[in-house]
Structure formats: C-alpha cells, structure tokens
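Right, subunit A next:
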Amino acid sequence: MEEASRASKFAYTFIVLFILWLVVTASLDSQELITGAVIALIVAALTHDVFTKAGLANLHPKRVAYAIAYIPYFLWAMIMANLDVAYRVLHPARPIRPGIVKCKTVLNSDTGKLSLANSITLTPGTITLDVDEDNYFIHWIWVPDEVLNAKDDSEHVEKASEAITRPFEKYLRVIFG
Partner candidate 1 sequence: MSVPHISAFYFGAIALVLIGLYAILVKKNILKMLIGLSIMETGVNLLLVSIGYISGRSAPILSEGIGPNQAVDPIPQALVLTAIVIGVATTAMALSAVIVLYKRYGTLNIEEIRRLRG
Partner candidate 2 sequence: MNELMIMLFAPLVAGFIAWALDIRGIREIVGILGAAVPLGILAKYYSTIAGSNPETVTHTITIGGFKLLFQLNTITWYFAAVASLVGVAMAFGMASTSRSSYEWLFALMSYTGVLGVFLSQDFVGFFLFWELMTFASFMMVLKRNRHESLKYFVLSVIGAYAMLIAIGILYAKTGALDFGAIRQALYMDAMLGSMSKGLTALVFLLFLTAFGVKAGAVPLHVWAPGAYSKVDQSYTTFFSGALSKAGAYGFLLIYILMGAKLYYALGVWHGHLVFGYIIAWLGAITVVVAGFLAVLQEDIRKLFAYSSISQVGYILLGLGIGTSLGFVGALFHVLSHAVFKGLFWLVVAALILRTGKTKFEDFGGLAEKMPITFAMALIAVLSLAGIPPMAGFASKWLLYEAAISAHMPLVAGAIFLGSGLAFAYVVRFLYAVWFGQRPSDLEDVKEAPLPLLIGMAILAIPNLVFGIAPGLVVKFIDDIMYSLFQIHIPVGGDYFKLVTPTGTYNALLVTVILTLGLAIAGLIFIYGAKARKVPVTDTYQSGNPVTEDYNLSMRRNFYRPLAEALDFWLKYSWDRFYERLAGMFEDFADSLREGFYNGNVQSYAWYLAVVLLILALWGVL
Partner candidate 3 sequence: MNGQYASLLIALPLLGAFFVPLIKGLGKKAIKTYVLIITAIQTGIAAWVFQEVYSTGKPIIVIAGGWKPPVGINLYLGYFASLFVLIVALASFLMAVFNFKAIDVEPIDKYAMLFLLLMLGATGMIATGDIFNLFVFMEITAITAYALTAYNKTGEAAEASLKYMILGGIGSSFFLIGVALIYGATGTLNMAQIAQLAGHINPTVAQVGLALIIFGLAVEAELFPLNAWAPDAYQAAPHPVTAMFSAFVVKAGLYAMARVLYLMSSVGTWHNVLRLLVVMATLTVVVAEFSALRQRNVKRMIAYSSISQVGLIALAFALGTQAGVDAGVFQMVNHAIVKVLLFLGVGYVAVQLGGAEIENFRGLGRRMPVTAFGITVGAMAAVGIPLFNIFWSKLRIILATIEVGYTWAAFLVLAASVVEAVYYFRLIHAIWFEGEGERISESVPLMAIVVLLVVLVIAIGVYPNYLWSVSQKAGSDIFNVAQYIKNVPLMGVGA
Partner candidate 4 sequence: MSVLAIIGEVLVLIGTFFYFLSALGLIRMPDVYNRMQTSTKSATLGSLGVIVGVGIWAVGKGYSPAWIVQTIAVAGFLLLTNPISAHALIRAAYKRGIPLWHGSVVDKYGEHLASKAQAEKAEGETPETSEEVSE
C-alpha cells in the first residue's frame, strides 16, 4: 500500500485527534470544541507523519464497519481467554504446557500487525513475544498436540497460525490492509 499524500495524512490525523479530544473532554461545549480543533490542528501538524501512512484511506466505510464489528468479536474472544486463564489459575493441578510457537501473518501494514499482536496478547493463553517481518513468535500457555506434533516447520507455522492469527486476520486485513 502506497503512502498517502501529506494533506490526506494531516486531515486523517486531525480527525482522529479531534474525536479523541471529544472523548477526553466528554463535552460539546463550544469553547471546548474550538480549543480542541485548534489543538488538534497543531498536534496534527506536528505529528501526522508519525501517526499514519494511509491517511484518509483509513476512513473508508468498509474499514470502519469492520472495525466496529471487530470490537464485540474481540471482546468476546478476550472474555473467553480470561475464562481459560481462570481455569488454569484456579485448577489445583495448574494445567499448563507452554512453548514458543511461530506464526505467519498475511497483514502488511504496521498498524495491522500491531493490532494483531495486541489481539493475540489479550486472548487465549498467548502473548506476542516478537514480530519479525511477517513471523510472529508467540508464547503459548498450552501448545496443542497438532502444533506440537507437526512434521516440519511449515506445518508447525500453518497449524499455529490457524489457531492463533487467522481468526483475527479476517477482520484486521480489511481494517488495516
């Protein structure tokens, strides 16, 4: 994905920042809005280059829709993860079989990779240890048999990705490209 124009980046950053301002102030007072706009403009001018590559393209309706849909999906995943954790913590036998596995992602954008990493970290027994190009190294609290018994590296990656990254990627690929 090619980089967006400066104006696009700036506009996008400004919009995001202004929305954040609204959230933080939680107010629609005109004075707040004016000030927020001014500050958002200044900060956006200073930071848009850092903040985004895609610029306004991020606000494509499809992406926004997927992003909104992703929230409940992810929350659900997260709650499940925590129930799993509760089980492992509270179980007297402490049922764990940890290991570091390798996945591959189809995501290209940095933001997408970040989201994937964070999503992984917050869900079932997995924490992103490192991301190297498209390889994800993940600490897994219970490495399942099919991953453990994989014949070779590619099968290992395939199985692990299947279990860990794929579920998120279908959303994230749309949202972040």
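In this section, contacts are C-beta pairs under 8 Å (C-beta built on N, C-alpha and C of every residue); 3 or more make two chains touch, one makes a residue touch a chain; residues count from 1.
Regarding candidate selection, all candidates are chains of the complex that A comes from, given by their letters.
Treat the numbers as computed from the prediction; the structure is a model and nothing was measured.
Engineer: Would you mind pointing out which option among 1, 2, 3 or 4 touches subunit A in this complex?
Structural biologist: It is candidate 4 that touches subunit A.
Engineer: Show me the residue ranges of subunit A that touch candidate 4 in the complex, using the header's touch definition.
Structural biologist: It is residues 20, 22-24, 26-27, 78-79, 81-82, 85-86, 88-90, 94, 96-102, 114, 117-119, 121-123, 125-130, 132, 135, 137, 139, 141, 143, 147-148, 156 of subunit A that touch candidate 4.
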